[in-house]
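Yeah, one chain of the complex is gone here, protein chain that is, but the others are all in their spots.
When the chains are written out, they are named A and B in that same order, and each has its own residue count from 1.
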Amino acid sequence: MTVQEVPQGRLRTPFYERMSQLDTLNAWHEWKGYTTPDALYCGETEYFAIRNATAVFDVSPMTKYRITGPDSLAFLDRLVTRDMMKIKPGRVAYAVWCDDQGQVLDDGTIFHLREGEYRLCSQERHLDWFMASAIGFNVDIVVETADVCGLAVQGPTSYSTLSGLDLPGLDQLKLFDLMHCDFEGAELMVSRTGFTGDLGYELWIEPGKAEALWDAVFEAGKLFGIRPIGVHALEMARVEAGYLAPFEDFLPAKGTVRTGRTRSPFELGLEWLVDFKKPNFNGRRALAEEKRKGSTWRLVKLNIEGNKVANASYIFETHKANKGNIGFVTSAEWSPVCKQNIALGTVRMPHGAPGSTVWVEIYYQREMHWSRAMAKAEVVDKPFWFPPRRSATPPGPY
Amino acid sequence: MKTYDAIVVGAGHNGLTTAAFLAKAGLDVVCVEKNDYIGGAAVSRELYKDWMYSNCSYVCSLLRPEIFRALELHKHGLQITPYGGSCQFMQNGDYYGSYHDPEVAYREMARHSQHDADAAERYGADTMRQCRFVRDSLLRTPPDPTSFRPKDIRELLTIGAKFMEMGEDRMYETIRFWTMSVAEYLDEYFESDIIKTAYSGSGIIGTALGVRSPGTAYVLLHHYMGEVDGNVGSWGVARGGMGAVSKSIAGAFQGYGGELRTEAGVDKIVVKNGRTTGVALENGDEINGRIVVSAMDVKRTFLTCMDQSDLPEEFYRRVQNFKIRGSSGKLNIALDGMPRFPALPDGSTLYQSDMHFIDTMDRMERAYDDWKAGTFSKDPYVDMVVPTMTDPTMAPPGKHFMSCFVQYCPRQIEGREWTSPEKEAFAKSVIDQIANYSPNFKDLILHYEVRTPQDIENEIGITEGNIFHGELTMDQLLFNRPVPGYAQYRAPVNGLYMCGSSTHPGGGVMAAPGANAAREILADLNRRNTVPENFGDD
Partner (left out) sequence: MTDRYDAIVVGGGHNGLVCAAMLGRAGRNVLVLEANGQVGGAAITREFADGYTVSACAHLLYQLQPVVQKELGIEPDLAVEDMATIALAENGEHVRIDGVQVDGVSKADAQNFRAFHKRTARFAKLLNKYFNKTPPRLGTRDWADMKTLGSLGLDLRLLGKTEMQAFLRLIGMNIHDEVTERFESPLLKGAISLDAVLGTHLGPRSPNTMLTYLYRLAGDYGRVSTPAGGMGSISEELAHIARQSGVTIRTGMPVTRIIVDNGRVAGVETANGDRFDSMTVISNADPKRTILDLVGPQHVEARFTHRVHHLRARGNAAKLHLALDGLPTIAGLDKKDFAQRLVIAGDEHYVERAFNPAKYGECSAEPVIEMTFPSVRDDTMAPHGKQVMSAVVQYAPYALKGGWDDAAREAFEATTIRTIEKYAPDIASHITASELLTPADIEQEFHMTGGHWHHGELTMDQFMFVRPVAGAAQYRMPLDGLYLCGAGAHPGGGVSGAAGRNAARAILAREKAA
């Protein structure tokens, strides 16, 4: 008897057919085994859908776990650095989790679906770590990546768009709230979350209803400039919002081979997620030690002079690059909405305090020839883009 | 009579490598080989009309790219092509395959265990960390920890610093890794028996240890250190068979002016006044040389080809106690066509892979129990590959050459020499095991060659036919290899050197021992070093 081989190429998400119907570029790449668009029409245009209208992004390839059982709260509370007791049912928490050395394994969002029932959503796969962490806890952890698909509906008119779906309570949904409602007999979970730093929602549903949901959303968004987008546009938006991407701005600790390539939450500017009032969470001892002794690295948000994007640049203390670099850029974009040349980077402490100035070495190519420039950069404290509409409740009809 | 600068005994890949680097430095070198063909165990021969048999080593990845490059082996016809993955057939009719694409590999693993698929990344990183640590030592001479010479102390400090750099937690992991059994190591990552079994094979190939014997995790590493074009852990086939490896090194050697003499088996290494002066051949000829380098294993070198009186007593005893154990055999088969494996879909890339037919750790371990009891495994671990799926040059079009590496197979059977019926029974155990998963396999067999360790010993000359020229256990690694105090390629007789796989870093078609020995020899002779350094990697 022949045993069918596992699919050999990239998998398609339940939204693939709909996306490809609207696709004009045929530019796709791989994301955790699935195929995902770079862009469907034009990255720049799609970016403006995020900032000006409604952008729809297929987040189905995200890794999802359902965590239930009597100890689910205790398990999560030990797992992540922030206090999960404070996350009531109907709320969503952005969180990071660390190994015993206090190094970040990944970040993700934890949806408190119902009392004692959680969904954890992350880029990377962690069943191995979660099961090791679950030793001694009465908890069930089930991978539901393929069982739940997700659409991010983001942008200033996203509320107006979704209003067309008649979702009771949507107007009162606050940032990091979630709610369940009925969609054609299936349970639709709506959360006010996203990766764009703008007003936006994420819709989660079973794969069988995916296309119906897509159709309903696009029908409702017709008048509000709705547009499907690819990763290119999303990447611009997330850097503006100052969000971190694994494998770009940090490496999940479990996969690193070389010493010193991992980062602690402090080194990623996520101190606000670390709650030392909790008696125990994974990495607590190491992080307490780090807090006492000081960190090695610091994540910086850079506002760089000029308009040449600082991809893969070294960061220096002065404009003379002769003293050795103090770090490097991990993500860089030209921000159309801020008209700023922005970047995220990692620098050695004590460099890079907010308000300080550093220098970035930029290599740029013009008509085949390469040039080098040293650009002054200001270390900023706040995200580059954080409009009030992101958290306004009820959101206005833009 | 002519006196050569150096005589290298044995034209296996290590002997040829030493010879080539010495010749490249301008020495007048002769390499003598007992057989009428060169290559030692890196050899391909036409044992059946129109079929090239790589009848000893059969795949290649350990060959150090630094050496390939320094000797410009591509100019001498060597081309190594990676091939795909591996496949374990299961008794329940299923299989577990590994694929080149990481996501496909993930899916296949998740089909057997979702947990294990997620754990594979941690396993990969942890193993790679150890691999990096060891790989840097391959083209270095091990330091003598008992010595106070600056060179040894410097080298020890270098290793120490590299160890320290790992950080506390990873240092502990390293200590554990080096001493664990492969089964226990895998238990800390995986739960699925088939996945553990699939990974464990590399922990025992070529050793007289079982998957549950402490120390086998390191052996796993030894097989992972291979790379093809920077893809660490991947394996390749040499176009034209493994003989192409030794032929190309021989080509380089001759290109540098070296002289190759086949059918020139060495009877004795001649020592006069505590110094080697050359070798006496089995045919009675003598060759004079200022130095002699033996690529033979240490037992053959010192116990067979030298007089005990020429060697320090303690050294001699330690060589006697050096463990070289015949633990694996081979079955090489000429096939009329590619056998079908009904479990696999037609056209699956797994047809190109290494195939295995054991699906539990207990079966792996029981195969070892048979060896301990002095016989071949009744349910053997077979590493089967059909190189002609990747390299069509080894057999006529549409026909195939199949190499079956079989673990375990003892040098002696129940304490005595093998008989023909026993050899046939051994072959049958392998053929039957494969046929269990491929109904048309037996009908396609045109010819086969059975190789017990005894055959390999008799033909190639390796004691007990052990592929590594000595067990890869802790007591025989690094500064302990081959014997403590003599790990720097110098024998305790002036002018005599060792360059075979009995020396650091050990066996596999790696050529590192040969290169390291050449570097030490050139240093002793105050000659220009022609041996490359590790590419290095920070």
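Some observations on this one:
Here is the rule we use: a residue touches a chain if its C-beta (ideal position, glycine included) is under 8 Å from a C-beta of that chain, and two chains touch if they have at least 3 such contacts.
Quantities reported herein were computed from a predicted structural model and do not represent experimental measurements.
Listed residues A:Tyr41, A:Phe57, A:Tyr118 or A:Phe137: the one in touch with the omitted chain is A:Phe137.
Across B:Asp28, B:Asp94 or B:Glu173, the single residue that touches the chain missing here is B:Glu173. Residue A:Arg284 is the one among A:Lys209, A:Arg263 or A:Arg284 that touches the chain missing from this view. The hidden chain makes contact, of the residues B:Gln407, B:Gln454 or B:Thr473, with B:Thr473. Although one chain is not displayed, its contacts with chain B can still be listed: residues 145-147, 164, 166-169, 171-173, 175-180, 184, 187-188, 209, 212-215, 314, 321, 323, 362, 365-366, 369, 372, 473-476, 479-480, 484-485.
Looking at chain A, the residues touching the absent chain are 74, 78-79, 99-100, 129, 132-133, 135-137, 279-280, 282-285.
In this section, only the chains that are shown with their structure count from here on.
Each chain gets a centre from the mean of its Cα atoms; for chain A and chain B, those two points are 47 Å apart. Those residues of chain A that touch chain B in the shared complex are 1-8, 10, 30, 32-33, 100-101, 125-129, 131, 143, 254-260. Contacts from chain B toward chain A in the complex involve residues 93-95, 97, 99, 101, 103-104, 106-108, 111, 114-119, 121-122, 124-125, 128-129, 132, 165-167, 169-170, 189, 342-345, 348, 350, 538.
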